[in-house]
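Have a look at the structure below before the remarks.
With one protein chain withheld, the remaining protein chains of the complex are depicted in position.
Entry: chain A
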Amino acid sequence: MMLILTFSQMQFMLLFSRQGKLRLQKWYVPLSDKERKKISRDLVQTILARKPKMCSFLEWRDLKIVYKRYASLYFCCAVEDQDNELITLEIIHRYVELLDKYFGSVCELDIIFNFEKAYFILDEFLLGGEPQETSKKNVLKAIEQADLLQEEAEAPRSV
């Protein structure tokens, strides 16, 4: 049986709090600002209405949603129908690990105050919705190198 495969990839990733506040949004497909707002609103509502212990996957419109809650934050990815749910769940977990390692026991506030860092780490890990580098060590090395570059640039030059 030949299934016709289409391009599959992650469509977007959202991080939001239990109060429904968006903390990070990454869109891998072109959508208008209005569509993005509507999707985020609808999806956040749908997920917050779900009980704990429920399945981490749900069909939503023509997409598959994979989500997991870490403390006060929900991490939620939209993938396509034929994508692998479990590996997506572990993409979320690896991202959480990266944040945790970088910030040192990451909490919601870290992501609020350093949102740009959260984006940079995500870009090193996933690019265009596909895994770019799955090694934790390599991702963090890239980010720390950047931090180092900046510190050098800002430190007063000494002789």
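In this text, contacts are C-beta pairs under 8 Å (C-beta built on N, C-alpha and C of every residue); 3 or more make two chains touch, one makes a residue touch a chain; residues count from 1.
Assume contacts and distances are computed from a predicted model.
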Next on the checklist: I want to check something: the complex is missing a chain, and I'd like its UniProt protein name from "AP-2 complex subunit alpha", "Vacuolar protein sorting-associated protein 29", "DNA polymerase epsilon subunit 3" or "Palmitoyltransferase".
Outcome noted: "AP-2 complex subunit alpha"
Checklist outcome for this item: It is residues of chain A that touch the chain not shown, namely 1-9, 22, 24-25, 30, 37, 51, 53-59, 62, 82, 84-87, 89-91, 93-94, 102-103, 109-110, 112-117, 119-120, 123, 127-128, 130-138, 142, 145-147, 149-151, 153-154
